[in-house]
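Yeah, one chain of the complex is gone here, protein chain that is, but the others are all in their spots.
Every chain is named by a letter (A, B and C) in the order it is written, and numbering of its residues begins at 1.
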Amino acid sequence: GEAAANGGPSSTDQKRSIYEQYVQPCLAELLGTTLFVFVGCASVIGNMDTLTLIQPAVAHGLIVIVLIMMFGEISGAHFNPVVSLCIYLCGGMELVLLLPYVVAQLLGGMIGAGLARVMYTSDLYGASLGGALNPTTSDLGKATLTEVMMTLILTMVVCMGVVNSRTRTPSAPFCIGLTVTANVFAGGLVSGACMNPARAFGPAVVAGHWAHHWIYWVGPSCGALLTVIFIRLLFGDQKTRVVLKTMSNVLKRKRERTS
Amino acid sequence: GEAAANGGPSSTDQKRSIYEQYVQPCLAELLGTTLFVFVGCASVIGNMDTLTLIQPAVAHGLIVIVLIMMFGEISGAHFNPVVSLCIYLCGGMELVLLLPYVVAQLLGGMIGAGLARVMYTSDLYGASLGGALNPTTSDLGKATLTEVMMTLILTMVVCMGVVNSRTRTPSAPFCIGLTVTANVFAGGLVSGACMNPARAFGPAVVAGHWAHHWIYWVGPSCGALLTVIFIRLLFGDQKTRVVLKTMSNVLKRKRERTS
Amino acid sequence: GEAAANGGPSSTDQKRSIYEQYVQPCLAELLGTTLFVFVGCASVIGNMDTLTLIQPAVAHGLIVIVLIMMFGEISGAHFNPVVSLCIYLCGGMELVLLLPYVVAQLLGGMIGAGLARVMYTSDLYGASLGGALNPTTSDLGKATLTEVMMTLILTMVVCMGVVNSRTRTPSAPFCIGLTVTANVFAGGLVSGACMNPARAFGPAVVAGHWAHHWIYWVGPSCGALLTVIFIRLLFGDQKTRVVLKTMSNVLKRKRERTS
Partner (left out) sequence: GEAAANGGPSSTDQKRSIYEQYVQPCLAELLGTTLFVFVGCASVIGNMDTLTLIQPAVAHGLIVIVLIMMFGEISGAHFNPVVSLCIYLCGGMELVLLLPYVVAQLLGGMIGAGLARVMYTSDLYGASLGGALNPTTSDLGKATLTEVMMTLILTMVVCMGVVNSRTRTPSAPFCIGLTVTANVFAGGLVSGACMNPARAFGPAVVAGHWAHHWIYWVGPSCGALLTVIFIRLLFGDQKTRVVLKTMSNVLKRKRERTS
């Protein structure tokens, strides 16, 4: 990306081709989501014998770090429909890629969950619902609220670390993955701390477990929309914020006139 | 901040407005402390079934890393009244922001603790005191000393990594979060290793648990003041240190005269 | 390496000698694989009393990070025959070093496993098979598939983070180690998540445990070859990819002619 911005198209070969602009990013979302959901489901299925959340919390977080490092330069490394939505609404990606990304993510989720099914014995697979998400409480409002809050935190970190130019940081991949780990520790006991419809959709399809599946679409979507509101109204920089910049510009112009 | 220092106000839009200088930082402290206390309390409430400190130690540490990355450029990302006090006394922030920051932090602590209450069932919430801090020993002196030592380490890391120009490092957010994790492992069994009055105040209000609450104000404050003494007298650089710099300047001048 | 490219051989002493180009890298692979297999086996033998994968997962991952940092500049820090194969096939190393590296890695694996044997009592050593790999399922296809998938992920991270110039990153050592940890959490229960014939070969020799040893050669090799296909056909940059670059070049040339 940066190289393309610096060198002109005539001097070097650096201008990104149609393949690299549209096809490769969707393939990266497909493979990345496949690997994310595969490792995620497998770490849950393999955790049946322990009583703690450590194994799934750490596995989900680390694989997110690694996949963002691997595919970030190619596709932005969303691997999550509500992350794509949130980044689009905060001005960080083109509309034309939104639907292809979501399709690739849901497809990747199914392939990843299928690979996890082939890998484990049916005993372990069945006992863990194949890594599918499941609220542990009968109060579905609490589970939904947990998904809202967890996704709010995750998408805030994504937008502040990747989109918002004032707070953008090269450590963003680490921060995003560490957020996943922290959030699973905070909310895993209530709703599983999914934060990602593709992570929920894949094992739901493969294991046929659809109970309360809507929570993992409604909760993360609301969390992502809350983030858009926070970023666009309050925490974005002059370019990203849609309000208060006129006022600040007005103030500045007044000051400049006086001096 | 750096951009503002380089570009002139007439050429670009980069001069920070009143909103970005005073309002946005306080909002960042409010939201950041909300999310910190929310994740912190939730990770303690959700840890009732395990016998180790791993889940709260790691969750507190990681969310600190992430929140500093997210809001550091906007407010400095203190989320802790004694950190704000310590940074102010070491010369790292304006006095005018100190009281608003502390108010925002205490308010954020209450909101975060309230969100954790809504999220968990009242059984789990009650059994864990809502994530409120509680010394496990009847010897309150030991609990207070633990808070002093833990906060001394935390605020030393903050001041050396962020304020003191000679040792300032871009890894400071990681170091500060990792200190929180290490300290919970070291002192969590004695006092909870709170190190933060806002983290104690929020769940104390929401769960109505005020027993020995003073420990979490007195201990961290003393630890922060010890750090100020260490930095200002011994470990600060020429600019931060208030003693011994005259002597060294005198010595240097003598040497320069001789040569 | 970089310094040698900048300065001419006449002006400075920086041109790499035969020792530094061929002997030192092989010694680094030997010592590095020794230390990796030593720490790996020791962390498995010392984990007999716990019921979780945390200790071996974290120990293998962290020592990988550290050894890559230590020897990456000298030998590339492969410590794994299929990683060397994969990097060679993706264009990241010379053919002449491939066989010496594999010999050094297998030798290092044996020395490391021997050191772990000397260190632990024979009771603990025997109970843990000396840290040798062992599929936990009688369905060897599942164990082999697990090794394929885990090695696919690991070698993808290596090639994207170190070889492919568009996605190359200074965080690669961290990413590679964190992948090891995540993968042990995902697949450790099925096959041990070895991903490395040298890690399997060393303790197999020292403990004389050869049951199903072929899995740890076949699985990782297939995973590495899958990675080569993915990188060379789909995810490599213009230089690394062997297809689709002509097409994109043709398209670009057409566009340039029109404008």
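Just so we're on the same page, a residue touches a chain if its C-beta (ideal position, glycine included) is under 8 Å from a C-beta of that chain, and two chains touch if they have at least 3 such contacts.
Since the model is a prediction, treat every value here as computed from it, not as a measurement.
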(request) Would you mind listing the shown chains in contact with the chain that isn't displayed? (result) B, C
(request) Can you work out which residue in B:S17, B:Q105, B:T179 or B:T240 touches the chain that's missing from view? (result) B:T179
(request) Please pick, from B:I153, B:A200 or B:V228, the residue that touches the omitted chain in the full complex. (result) B:I153
(request) Return the single residue from C:L115, C:V190 or C:I231 that touches the missing chain. (result) C:L115
(request) Over the whole complex, note the residues of chain B touching the chain we left out. (result) 51-54, 57, 61, 137, 139, 142, 145-146, 149, 153, 156-157, 160-161, 166-167, 169, 171-172, 174-175, 178-179, 181-183, 185-190, 230, 234-235, 238, 244-245, 247-249, 251-252, 256
(request) Name every residue on chain C in touch with the hidden partner chain. (result) 9-10, 13, 15, 17-20, 24, 27-28, 31, 35, 38-39, 42-43, 46-47, 49-50, 52, 54-56, 58-59, 62-63, 65-66, 69-74, 115, 118-121, 124, 173-174
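As a working rule, only the chains that are shown with their structure count from here on.
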(message) If every chain is a node and each touching pair gets an edge, what shape is that graph: line, ring, star, complete or other?
(response) line
(message) If I list every residue number at the interface of chain A and chain C, are over half of them used by both copies, so same, or under half, so different?
(response) different
(message) Need the CA-centroid distance for the pair chain A / chain C, whole Å please.
(response) 28
(message) Could you work out how far the Cα centre of chain B sits from that of chain C, in whole Å?
(response) 40
(message) At least two partner chains per residue is the criterion; list those residues in chain B.
(response) none
